[in-house]
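These notes concern the structure reproduced below.
Just one protein chain is left out here, and the rest sit where they should.
This part shows chain A:
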Amino acid sequence: MSKSVLRGLRAAALTGTLVLASSLALAAENPIKLGVLEDQSGDFAAATIGKVHAIQLAAEEINKAGGIMGRPIELVPYDTQSDNTRYQEFMRRVLQRDKVDVVFAGFSSASREAYRPIVDQFNGFAFYNNQYEGGVCDGHMIVTGAVPEQQFSTLIPYMMEKYGKNVYTLAADYNFGQISAEWVRKIVKENGGKMAGEEFIPLGVSQFSQSIQNIQKAKPDFVVTLLVGTAQASYYEQAASANVNLPMASSVNVGQGYEHKRFKPPSLKDMYVTTNYIEEIDSPKSKEFYAKFKAKFPSEPYVNQEAENSYLAIYLYKQMVERAKSTKREDIRKVIALGDVCMDAPEGKVCIDPKSQHMSHTIYLAKVGADHSISFPKTWEDIKPYWLGEAGCDLTKKDPMAQYTPSNPPPKP
């Protein structure tokens, strides 16, 4: 046999295998591909590994029950390593090479703003399942996390009524901390209080002696802590050991980084957090979710709000795809525009707001006791993500693909 014949045979054999492989894949129903870009290592990993597990749990449940329109969910996960450039790299990869139908991505707002232009550019479809500073008006995005009008306009007035009107903000120095601090300032002013001080801490800083002293100097009635990442969480231990003894309010602590489990009591005493889910919530739905989670991941240290957001997001996606009978973003958005995409989540009933593609939440006020036990002094049901819609963002009509803040609202038509 000549060499060229051999080569030809080999090529034919190879093609045969390929054809066989692809037809096998078709037989197994072509799956719905879901990209998972979350930080499984690095500074944010403590808060975000649970998100990946929640996504795995929901995908497994849905696949067992027959998938989405009979198609199984196939996860395409990448570890983004708490690194913004990894988000950009992997977002390009899942959209261009893996050709996923939808991406679940991001913890920090810096990473979301790093990947969002890429989603827009390649016409992708992404879920951001994280609480954040609000204001993203982008038809390519669905946000299932809570936003300031849900977390701060409940929390800050409660704290001001209970403890006093002098407020100090200690926030992480990047877009999340800066914009959240702007919200706090706005709400404090609207409620007749005043800012005793503000300090912004670079990410990765772990030593707070001077900041603690600045706080003591300003003599606030309570401190709003918007600290992000594990390094910054060292603040609580250091403030407690310096006996600062001020009540704290936060939109990110406990609900994300379960600081009350990680630090020795009483360093988080009198910390008040508004969250849409934490594992201590005592409702049948929550208990059921928690039990399922623990059954699959027995060593999970904590089931936080981001885990619940990610879990329910897959079920919302399933519902939208099945109603649209398509995975195309434009078809799905037509379903969202009907305004009745809702589900009974572990936290309670949630719905997607068509104008902003954000989600309504049940907001729980969690209070950390001296022994780090959690109590819930107050619950607000069905708090809508109203700000974007009221400010003039309406994704059913126009898609500006932009992020707005109270000082930079959408342009008036």
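Keep this in mind: a residue touches a chain if its C-beta (ideal position, glycine included) is under 8 Å from a C-beta of that chain, and two chains touch if they have at least 3 such contacts; residues count from 1.
Going forward, contacts and distances are computed from a predicted model.
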Complex member absent from the view - protein name from UniProt, among "HEAT repeat domain-containing protein", "ABC-type sugar transport system ATPase subunit", "Branched-chain amino acid ABC transporter permease" or "Sarcosine oxidase subunit alpha": "Branched-chain amino acid ABC transporter permease"
Hidden-chain contact residue, picked from the options A:49, A:76 or A:223: A:49
Selected from A:238, A:283 or A:396 as touching the chain missing from the view: A:238
Hidden partner chain, touching residue among A:158, A:200 or A:315: A:200
Hidden-chain contact residue, picked from the options A:108, A:150, A:169 or A:230: A:230
For chain A, the residues touching the chain missing from this view: 41-43, 45-46, 49, 173, 199-202, 204-207, 209-211, 213-214, 216-217, 219, 230-231, 233-234, 237-238, 240-245, 261-264, 267, 299, 301
